[in-house]
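A protein chain is absent from this complex, but the other protein chains hold their places.
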Amino acid sequence: MAQSKELYDAILNGDAKKAHAVTQTALAVGALPMDLISESMVPAMDEVGRLFEAEEYFVPELLLAGRAMKSAMELLRPLLVASGQKLSVRVVIGTVKGDLHDIGKNIVASMLEGSGFEVIDLGTDVSPEMFVAAVEERRPHIVCMSALLTVTMPAMKTTIDALKTAGVRTAVKVLIGGAPVTMQYAKEIGADGYSENASAAVGLVKNLLTVV
Amino acid sequence: MAQSKELYDAILNGDAKKAHAVTQTALAVGALPMDLISESMVPAMDEVGRLFEAEEYFVPELLLAGRAMKSAMELLRPLLVASGQKLSVRVVIGTVKGDLHDIGKNIVASMLEGSGFEVIDLGTDVSPEMFVAAVEERRPHIVCMSALLTVTMPAMKTTIDALKTAGVRTAVKVLIGGAPVTMQYAKEIGADGYSENASAAVGLVKNLLTVV
Amino acid sequence: MNERTIREYSTLAIPSQDQLLYGVSPHPLTCGLGLTIGAGQVFPEINFTLPAMNIEPETWPDVVAHYDEMAAQILRRAVSLSVPGILLEFELLPPMTECPEWGAEITTVLKRHLIACHEKHHLPCALRVTPTDIRDQQKPPLMRTGEPWQRLKRSLELCAAAGADILSIESIGGKEVNDQALMYGDFQGIVFALGVLAPRDVSWLWTEIRDICAEHPGVVPGGDSACGFANTAMQLAHQKMLPEVLAAVVRAMSAVRSLAAFEQGAIGPSKDCAYEGPVIKAITGYPISMEGKSASCAHFSPLGNIAAAMCDLWSNESVQNVRLLSGNAPEAYTELLAYDCRLMNTAAANQGGALQMRNWMTESDEWLSPQAAVLSPDATIRIAAAIVAADTPYHRVIAAGNAAVRVLKDGIERQKLHITRKEHQWLTRIDDALRAFPADEGALLLELESQYGSLYDKASYGL
Partner (left out) sequence: MNERTIREYSTLAIPSQDQLLYGVSPHPLTCGLGLTIGAGQVFPEINFTLPAMNIEPETWPDVVAHYDEMAAQILRRAVSLSVPGILLEFELLPPMTECPEWGAEITTVLKRHLIACHEKHHLPCALRVTPTDIRDQQKPPLMRTGEPWQRLKRSLELCAAAGADILSIESIGGKEVNDQALMYGDFQGIVFALGVLAPRDVSWLWTEIRDICAEHPGVVPGGDSACGFANTAMQLAHQKMLPEVLAAVVRAMSAVRSLAAFEQGAIGPSKDCAYEGPVIKAITGYPISMEGKSASCAHFSPLGNIAAAMCDLWSNESVQNVRLLSGNAPEAYTELLAYDCRLMNTAAANQGGALQMRNWMTESDEWLSPQAAVLSPDATIRIAAAIVAADTPYHRVIAAGNAAVRVLKDGIERQKLHITRKEHQWLTRIDDALRAFPADEGALLLELESQYGSLYDKASYGL
């Protein structure tokens, strides 16, 4: 399909404007939203992921592709919602209380978005109360916490405890990450997963969802 | 007192034969055992400790002095026991199960002996059961455990648990040490104390006794 | 909007790379308890931090106990290895800056150890204290006003009063723009952050720090670090998230903002994690601290040996108080630093030895990574010369970037440096971007307004 290839390329090249335009044209000539997603957009993002793994793409290419994907999705999302299709898996993400490092967290967020998840980014220095509130109000499937300081790592545990106290711990899967975090620590504090880097984080989320 | 000075010197110089002989003579001319101990022997061992701290003495001098002290004590102990004087604090010491390193443990044992404590050395590779049996049979005031391997450190906890199960944990104070051991680990497993080296270990035992 | 005119540093304090050696700098610095830095010997700078734990009133006694233990063990090792001098760095953790009294308390504890050790063993030593730049707590961050700045200022003051010998900081002005620009590989945004915003903040901040030092006799204004810019890029390149050539060019450009601290009165030693140090040293002649393989406890790098080539202090960046088989990690890294320094000083004690050793350290890493290539003595002089030849921070950043690109291209041409096709494309892209900048920083500001305008507070930069 010609159109599909154009959208595919626009995303691969991180061209948001083009992606938007191509999608608009495709919809006008009657393409189905789900087809565009599954035949052009998802394969494009898969290829982006592959190129990144192969060290052919760096983060900038990745983020630009994600941005292009997003601009196409802006057109598709209302149509999908209207047609009642359950689409999006929601992820709440933030850097824990006391910690202002956000680069790693941002990359994880962007890659999750790039993979089609709905990401709610709470920013940095996020208190346990703020995480709890976000879970209660936004009903995400996944909560991601990032910490780069050894002295803020304990806030991950505090946050999990707060989710328990609020009675919402079982409603979400909790993932943690950041340089000082280890798998063992994740086990210790009762998180559902940990990964060393952003691409593994995407895999982790996908795996967890098959279990949700 | 001339005689006292001779005994003092014999111990300081690590001359076991001389210490024995001098003590014998002193007792023959009517010296009181407790006087010999408090006026000659304890001050001599204190001086040995001081020289060691000042890096004037090495372990060999320390051990030889301890040996001299012991040879004098052999003569005094029966007299003290006969006169009903409560003298000795008993320490059970050993390297934990799976661990064969014993040099550090031996030094701690020797220094405790040198300081006048009764030391029961269970050797290396000592199982929790053996520690429990020793506590039940010998009724020590203190149990000392040594471990040099990170993989045998957990045996310290197992041993403390075994003491609890046997109902004798509260009857003794438990000290632990060895290169990989930390104060924090001691706290974690509920030991009563930890020290980094043998001379500090002696101080530790003395401190604990004022609390026993 | 005015472009600020730069008065100082239109020439190099060390004009030739043959004089750019480790252990010596034109303006040696005597500080603390008899420690003279840059007068012939390299000394260890040891930096240490807490293991994973909470900092709160209940755990505070444990926190103090950790620092107490670390200082005792570090100094024990230093004495036992007869180091000729040592610098301790205390980098405050955020809660210790939030609550300035806490940072000051630890400062006191550490200084007490140094004094005791100096009295007993005559060890020349000093204490560097680095409060956390906590000004980025709101978005956009306020740099010159507001609660965070007030606390940071008080932290600097209280630490100075409590016994700091050197004050340093890793300031973050401009980072709010740089972070995003870096992640999107947007070279314009990076130049704006490093050439317009950051130097303005550094200049302002260091007049404050200089004044605080002036009020506390004996306390030295040390230096700043482009850590949040260039080391972030390095970490990202290390994780294959950014091209190495981009990280290398960012490194060179970051020197301009750190230089601004010296223009306002900093006199060194610059921060260990400031790999822009050699450029600073070539320009100002003040001693610098560096870290490389010695900082493998804190981060990996392609700069293990070359980083030492021109250092005056040799550091481990940071290590947690965790137990290793030998003892605690801070003591272990003290031993490492002590021997590395001893080897450098031994070579330097021989005629021509420092130059020989420096060249080997350089040769060891120079062409294995673009990030190492821009750190060689040759590259240092080229970048430094380009900077002083330009007139404003904005132009200096472009000049530094250009010089770095030349260093890399020359290496490629001489078939010394080998990079992937992908890295090549990026290098060309950067080269092109550098040619396309407007002559005037005001024009760039306008151009980027829609993209970055909401990220930063103009008043915080006097804009």
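Order of writing sets the chain letters: A, B and C. Residues in each chain are counted from 1.
FYI, a residue touches a chain if its C-beta (ideal position, glycine included) is under 8 Å from a C-beta of that chain, and two chains touch if they have at least 3 such contacts.
Quick caveat, the model's predicted, so the values are computed rather than measured.
Although it is left out of the displayed model, the omitted chain contacts the following shown chains in the full complex: A, B, C. From the set C:Ala338, C:Ala373 or C:Leu417, the residue in touch with the chain omitted from the display is C:Ala338, counting the whole complex.
In the complete complex, the hidden chain is touched by one of C:Thr30, C:Thr346 or C:Gln425, namely C:Thr346. Within the whole complex, the absent chain has one touching residue among C:Ala39, C:Ala65 or C:Leu81, and that is C:Leu81. Among the residues C:Gly195, C:Pro221 or C:Gly292, only C:Gly292 touches the chain that is left out of the figure.
Screening C:Asn54, C:Asn231 or C:Ser318 against the full complex identifies C:Ser318 as the residue touching the chain left out. Contact residues of chain B toward the unshown chain are 55-56, 58-61, 63-64, 98-100, 102-103, 106-107, 110, 123, 125, 149-151, 153-154, 180, 185, 197.
Interface residues of chain C facing the missing partner chain: 49, 77, 80-82, 292-300, 302, 304-305, 318-320, 322-327, 329, 331-333, 335-336, 338-340, 342-343, 346-347, 350, 353, 356-357, 360-361, 363-365, 368. In the full complex, the hidden chain is touched by chain A at residues 150, 179-180, 182.
To be clear about the criterion, only the chains that are shown with their structure count from here on.
Contacts between chains trace an open chain of neighbours here, each touching only the next in line.
Counting contacting C-beta pairs between every two chains, the top pair is A-C.
Nearest to the overall CA centre, using the mean of each chain's CA atoms, is chain C. One inter-chain figure worth recording: chain B and chain C are separated by 52 Å, centre to centre, where each centre is the mean of the chain's CA atoms. With centres taken as mean Cα positions, chain C sits 34 Å from chain A.
Shared interface positions of chain C, i.e. residues touching 2 or more other chains, are not present. Counting partners per residue, chain A has no residue that reaches two or more other chains.
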